[in-house]
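Below you'll find the structure, written out as structure tokens, and then a few comments.
Every protein chain but one is kept in place in this view of the complex.
All chains are identified by letter, namely A, B, C and D, in their written order; residue positions are counted from 1 within each chain.
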Amino acid sequence: MSKKIGIADTMFARVDMFKVVRKALEDSQEPGIRLERYTVPGVKDLPVACKKLLEEENCDICMALGMPGDKAIDKTCAHEASQGLIATQIQTNKHIIEVFTHIDEGKDEKELYEITKNRTYDHTMNTIALLKGKSLSRNAGKGVRQGKENIGRIR
Amino acid sequence: MSKKIGIADTMFARVDMFKVVRKALEDSQEPGIRLERYTVPGVKDLPVACKKLLEEENCDICMALGMPGDKAIDKTCAHEASQGLIATQIQTNKHIIEVFTHIDEGKDEKELYEITKNRTYDHTMNTIALLKGKSLSRNAGKGVRQGKENIGRIR
Amino acid sequence: MSKKIGIADTMFARVDMFKVVRKALEDSQEPGIRLERYTVPGVKDLPVACKKLLEEENCDICMALGMPGDKAIDKTCAHEASQGLIATQIQTNKHIIEVFTHIDEGKDEKELYEITKNRTYDHTMNTIALLKGKSLSRNAGKGVRQGKENIGRIR
Amino acid sequence: MSKKIGIADTMFARVDMFKVVRKALEDSQEPGIRLERYTVPGVKDLPVACKKLLEEENCDICMALGMPGDKAIDKTCAHEASQGLIATQIQTNKHIIEVFTHIDEGKDEKELYEITKNRTYDHTMNTIALLKGKSLSRNAGKGVRQGKENIGRIR
Partner (left out) sequence: MSKKIGIADTMFARVDMFKVVRKALEDSQEPGIRLERYTVPGVKDLPVACKKLLEEENCDICMALGMPGDKAIDKTCAHEASQGLIATQIQTNKHIIEVFTHIDEGKDEKELYEITKNRTYDHTMNTIALLKGKSLSRNAGKGVRQGKENIGRIR
């Protein structure tokens, strides 16, 4: 049966992260997965957006795509959004994979773009694995980083 | 059928933000939308105010209008209010568009007024779009800022 | 029909804030309002105290009176209390007007007393208005401050 | 009828706080109160421990005894524990008296011990009063401190 990934994204972000998700899904060649997109103004609107995707649009899993700004208030917003996303997951018993790139993570726009693209791409693959019930345990404890290089296992 | 936007605002704010919402709604020329206003003392009273608007006054969506002060305690109050607004959204599966201008965001009263007016105006348009089920995806990932200039997409 | 305001106060506070509430209620000359008082050790006990006043003592609205200390741990306690008070309001759909004076708000004991007295007095009037369903919108966006002078509207 | 106080304590603490509770209960000479003890590893395990004491062991009230460490991470743990204890109280409509002494509160081990002993003792008396429905209002607004000297009322 067909499965549905809910994708909540924002107008605030400076990269079209949804496009990366679509590309990753195509590359995965996993059959029977549809995307349901819902765009909101900013990261603080993502928790209820995901709640609606999971409960009203019958999505099986969600991705919350956001790009918090670089000011103190933006960090607080991202924190509040993350708390809301975790609360939503606990209430629904469904995963919401949070993909946030902070605007000050890259030294310039080029690097910011690369981090965002790679993190979104990698987390789409994680989302598909969780959706399909494929175990991620093979990669447990290996220092895996999404959007940056893995740092590996100790011993 | 007629739709209702709940508007929760505060006595603490230094701008009549409700007036801006009313102006934006008029400008939108969207038919069949009514406003239900509920004024409370400060931002920490906004979560329950919105909860009541959504559940007791049958509003379809809310705007929470506030202007937190510039002291450390005010920042904490705003943070608590935001957490409560997100919790309320998750409980009701309805959006509450938070429109907060921090009193220290403008270099003087004139700029503070402009930011507040523009942010409230822009977010009213977002609220109407969400209420009417119009997709915001056309503007996703474009670095849209309410109250200040958009900063645009990277690539 | 008679209405009931629940008053939760603390042994930790250094001012008898309840006395100020009683005075304000008398001054208001509003008929048919009773006070139900419940004293707890400190501010972190206020959320459940209010929950009990609202649900077990059938209060229609609450005031949470507290005076957090001046150390870092006290600020954290106040923050936790505020989060709990907001959560309680969202769960019960009833207002809890938080009246906190921080012990370091006044330059000396005299000023601390004045701020506490005035803030408690003003917020009692707000509580009565909300209880009686009187709109506060006339004072919205006017920079109203409880316990200190109002700072007024911009434009 | 017999009443039951749930006592949740930790292996992490450096003082046997439970012993102090037992002594205080004896000193109080209150009849018909039993203690139900439940020991967990650290403060972050206290919220669910209290939840279980209240709901599965039918305790009427709880005390959460802990001694957070002096590092930044310990302060964060204590904060998370406190938030969980407040959430538990709101969900159960029962009091959990939090008795935390921070390891850096005393200038040496002797003082730390004294503060811990006194605070635990005083809060046991508060717990008994709340359990027995005895009003604490006589001591409201008097600057009462548990574990240290009271600082008194202003005016």
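Things to note:
Rule of thumb we're sticking to: a residue touches a chain if its C-beta (ideal position, glycine included) is under 8 Å from a C-beta of that chain, and two chains touch if they have at least 3 such contacts.
Predicted model only: the values in this text are computed from it and were never measured.
Listed by label, the shown chains that the missing chain touches in the whole complex are A, D.
Listed here are the subunit D residues that touch the chain not shown: 9-19, 37, 39-41, 44-45, 47-48, 51-52, 55-56, 73, 76-77, 80-81, 83-84, 87-88, 91, 109, 112-113. Subunit A meets the missing chain through residues 75, 79, 82-83, 85-87, 89-90, 93-98, 102, 123, 126, 130, 135-137, 139-146, 151-155.
Keep in mind that, in the parts below, only the chains that are shown with their structure count from here on.
In the absence of subunit B, grouping the other chains by touching gives A | C, D. Overlaying subunit B on subunit C by C-alpha atoms takes a rotation of 70 degrees, rounded in steps of 5.
Ranked by separation of Cα centres from subunit C, the top chain is A.
Different-residue interface: subunit A and subunit B share under half of the residue numbers found at their contact. Per-chain CA centroids place subunit A at a distance of 41 Å from subunit C.
The multi-chain contact residues of subunit B, meaning those touching 2 or more other chains, are 83, 87. Contacts between chains trace an open chain of neighbours here, each touching only the next in line.
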